[in-house]
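Omission of a single protein chain aside, the complex is shown with its protein chains in their original locations.
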Amino acid sequence: MKKYNIGLIGAGFMAKAHSAAYATMPMFFWPVAAVPVRRTICDLSEEGARDAAARFGFEKHTTDWRDIVNDPEIDIIDIATPNDSHAEIAIAAANAGKHIFCEKPIARTTEEAKAMLDAVKAAGVTNMLAFNYRRTPAVALAKKFISEGSIGKILNFRGTYLQDWSADPNAPLSWRFQKKIAGSGTLGDIGTHVIDIARYLAGEIDEVCGTLDTHIPERPLQQGFADKLGTVKSGTHAKKGPVDVDDEVKFLLNFRSGASGSIEATRNGWGRNNYITFEVHGSEGSIFFNYERRDELQVYFASDPADKRGFRTIYTGPSHPNGDALWPIPALGIGYGETKIIECHDFIQAIATGQDVSPNFEDGYKIELICDAIKASSMDRKWVKTNC
Amino acid sequence: MKKYNIGLIGAGFMAKAHSAAYATMPMFFWPVAAVPVRRTICDLSEEGARDAAARFGFEKHTTDWRDIVNDPEIDIIDIATPNDSHAEIAIAAANAGKHIFCEKPIARTTEEAKAMLDAVKAAGVTNMLAFNYRRTPAVALAKKFISEGSIGKILNFRGTYLQDWSADPNAPLSWRFQKKIAGSGTLGDIGTHVIDIARYLAGEIDEVCGTLDTHIPERPLQQGFADKLGTVKSGTHAKKGPVDVDDEVKFLLNFRSGASGSIEATRNGWGRNNYITFEVHGSEGSIFFNYERRDELQVYFASDPADKRGFRTIYTGPSHPNGDALWPIPALGIGYGETKIIECHDFIQAIATGQDVSPNFEDGYKIELICDAIKASSMDRKWVKTNC
Amino acid sequence: MKKYNIGLIGAGFMAKAHSAAYATMPMFFWPVAAVPVRRTICDLSEEGARDAAARFGFEKHTTDWRDIVNDPEIDIIDIATPNDSHAEIAIAAANAGKHIFCEKPIARTTEEAKAMLDAVKAAGVTNMLAFNYRRTPAVALAKKFISEGSIGKILNFRGTYLQDWSADPNAPLSWRFQKKIAGSGTLGDIGTHVIDIARYLAGEIDEVCGTLDTHIPERPLQQGFADKLGTVKSGTHAKKGPVDVDDEVKFLLNFRSGASGSIEATRNGWGRNNYITFEVHGSEGSIFFNYERRDELQVYFASDPADKRGFRTIYTGPSHPNGDALWPIPALGIGYGETKIIECHDFIQAIATGQDVSPNFEDGYKIELICDAIKASSMDRKWVKTNC
Partner (left out) sequence: MKKYNIGLIGAGFMAKAHSAAYATMPMFFWPVAAVPVRRTICDLSEEGARDAAARFGFEKHTTDWRDIVNDPEIDIIDIATPNDSHAEIAIAAANAGKHIFCEKPIARTTEEAKAMLDAVKAAGVTNMLAFNYRRTPAVALAKKFISEGSIGKILNFRGTYLQDWSADPNAPLSWRFQKKIAGSGTLGDIGTHVIDIARYLAGEIDEVCGTLDTHIPERPLQQGFADKLGTVKSGTHAKKGPVDVDDEVKFLLNFRSGASGSIEATRNGWGRNNYITFEVHGSEGSIFFNYERRDELQVYFASDPADKRGFRTIYTGPSHPNGDALWPIPALGIGYGETKIIECHDFIQAIATGQDVSPNFEDGYKIELICDAIKASSMDRKWVKTNC
């Protein structure tokens, strides 16, 4: 059984999620072609890095990500840093021949994304983006039903990602509200997750028409650097700084297949926590999913007898995608961790077998093209082609 | 106690709904300023009209709507016919000094709507349109919470009206699929209900950007004329005719207030029956409503303590709008009939007191302007002002 | 078409519900074998009776129910009074050869119920009890699925009726809390509804084991007599009186068929309004119903393919029992009124055709036997046979 040494860059929420996946993936997927080894973790301070290594079970730590990229014993670079550093790290990693697992969105701009894509193509390394939600078993089940034709030809895709962790204007000005670090706001941070699901389920997006808004234009300045989503406590800080990214985006879209749809993402949806939903209308049925109730997929088959038609609430389990690897009965509980375990498995498996895995940097680049089209549409107030 | 004689034109599903409201309104709202009397009903055939009178409890019947409009004993004309006859009847009724209750949408075109509005203004008669869903107690409760400021300033309104009664391509080509009778498809038939609710809750709509689609371009020809929503049985008819109206519409919109939003309506949403929903994000809370569970309103107050925050599922009852008149405890059951009883009461009350009532012909005209803007946007593929 | 003259005794909430059903039944069920005519209504005071006649559309009024029972033009006696008067009125009505529609529970005691049953049998008149909830289309659909064998052999029936309109100890001491008038509390008032549904779906009940509790032992005295469910406002009244009936009942039960189950009813279930639910486990499927979402029936078929199994949420409509008579598409809305319209239709139809209708006085008598067994079980703290 192969072992791949991981170098993880970043020590925040995502480092936790990835480390837990590395540690437990083989417990769930077994036997498996290869297993990850937590070798080196990187954080900005020596203290932070040492603490992270102890906490997340890494053998070594460093404060310079180049140490990891240059370490010949490292097989995989895991990029779990804010968006402004993705391109530089990923390109260096590709040049060093490392396989790359990168948090989403791929980068701040399409130019950065293109350079990253070129680098991994040139290097021939396996690359993957952490759009994990498509690996929720219920989402994979939706994909299966669509692929099998169970709901016919797709007519309409309707997606949302609604959150409220920063609906309070007193939530601090973290890096997620700063364009120079994040690139964009809701569009890049959460809208891209829905775009990924839309492409996964309904195919390539041809054109878009939408708007970006910023309802909360300034926020209290933070002391120090931190990204602890949702643990942000509101308060009365003396100074405020400008938010220069969007906190709401909504757009119409046409797929290449002829289907159409709409997507909306917001950080101002009080009461919506991680409200990733989609509804797909097909010519012979419908599908509805809500991540807040992620153990469930709702499916309607028009072919059912007239008096027995209704949305079926299917709890995913051993009969569904990845089910055998997870828990032995449905509704024992799919959490965020499970999506990351499946993601980890598929990535490691792709490296071991040399096969493609998605979403990869090419997907990430195309999603950036789509985001550019949405921004252009918002400026020009008309439909714009994505050039995907 | 005043009595108003009703002349009802039409004998289909809506005649049933209106007649039941006339018969029972005083049982619920009591004491009441005035009561309706079912005087004359009109249907196209003598047999149909006679039968309708017996069934719906009218004293007289006729096959010519002009008999009703010209009858000096008639106080109120109730127009429950397909859309192509609304303008002619309503204008004649206004000229005859009758108060008018008209099914929605107001007419086939903005021109017709304008002429109708001018006629009722000139005549000074009370006029109302049957956008009944805003009278669902839970929708009225949403209005109350918004008006009181309980969810702060409105940021976003998101509405849907999804149906599937004609998602089957073998459902016959009724008048609702023919432009010369219906004027438009989903947009006029069901989209206008959501536009009415959007204006009711969030104010005037300033501009729109959207698309109209027709997924099912032809349908089996019907024998005879009928409009029995949903009772349409699918079958294999020899001949088909063209559908020249939309079966799906979706658009983004900006309100005059600065809020924005999106609306979608379809006849192809398998599994959605009468799925009128809206979600409103305010600066201090959110509201969600789904007509298929119309006894309930979901409300989230950001001011709740952090560990006790969550959408409240409020079952409407005596503590809520119109509650004292309806059933003594919540969840005994609000049906379609109750929305019509409240509507009937408000209309009769408006006549008796001489006060305004809404939605009226002015609202109907503005909704037509908005529909025109949506159609223009769909043609020109850009944002269009509504001129409201 | 036959016409039956109704004499309605009582002028409260149930008079409203019954009158609305009489007025609109033919609008929904048409053509129909016979129609009801609202002839005479009775209330205790002259003013109340006159007002009720005007409000509910009756031709005549009286303050003495014997006037109605003795009126040769009256065909049907509708008993919508508190429980202590059911027996006397019903027996007199039967002796006068009238058909009888009686509110539930049938009476205060089994002795009264037996006398009523004997009287209607001797007179050969059509008789029915107003356990209306089994006429909810979704409940009738459950019956259909069970009868067809769609969920196999019934193993378990689990029912609830939870309310909170009197969970507040300051809600006044209405007749429903007084044994001499009501006979019992939750058991008779709401528990019997679930017993009726249990027998309807799963057959005769053989033995029971349960307990009755009274959590709120005294309540403020009311001024005058009133029964306005739920409109009871809490307050600080100077004097309180004793509650001598149960406000919570729960029991296990065994059916004659071999199935078993449990039933619970309470007036102390804060947040539950009219929470009538049942879950039926069969050898090949399951059914769940919640009246608060009464448009829906949830059904699970074990015969579905493993990856497509899930509870189906079926919205009742034209494809389901009584659907053609009601609204043209599902989810337009089944309210309390619709259950009463169906009930009215079935009763009138039974008189016109001379056929049996259920639930009738025999059912009511057996439900009293079951209630007696529950009370005995609660006293003796062991299982008791129902003698049904």
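First chain written, first letter: the chains are A, B and C, and each begins at residue 1.
Everything below uses one rule, namely that a residue touches a chain if its C-beta (ideal position, glycine included) is under 8 Å from a C-beta of that chain, and two chains touch if they have at least 3 such contacts.
These numbers come from a predicted model, not from an experiment.
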Among shown chains, those touching the left-out chain: A, B, C
Residue among A:R294, A:R309, A:H345 or A:K366 touching the omitted chain: A:R294
Contact with the hidden chain (one of C:E248, C:D307 or C:E343): C:E248
Option touching the unshown chain, where C:H281, C:H320 or C:K366 are the choices: C:H281
Omitted-chain contact residue, chosen from C:T109, C:S262 or C:Q349: C:S262
For subunit B, residues in touch with the removed chain: 141, 144, 296-299, 301, 304, 306-315, 319-320
Residue numbers in subunit A that touch the chain omitted from display: 1, 13, 16, 19-20, 23-24, 26-28, 30, 54-57, 163, 165, 228-231, 273-275, 291-295, 315, 317-318, 324, 327-339
Interface with the undisplayed chain - residues on subunit C: 151, 155-156, 158, 162, 167-168, 209-211, 213, 215, 248, 250-252, 260-262, 264, 266, 268-272, 279, 281-286, 288, 300, 302, 309-311, 381-383
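Note that only the chains that are shown with their structure count from here on.
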Fraction-based call for subunit C against subunit B, same above half, different below: same
Gap in Å, rounded to a whole number, between the CA centres of subunit B and subunit A: 41
Subunit B and subunit C: spacing of chain centres that average the CA atoms, whole Å: 34
Multi-chain contact residues (two or more partners), subunit A: 309-311
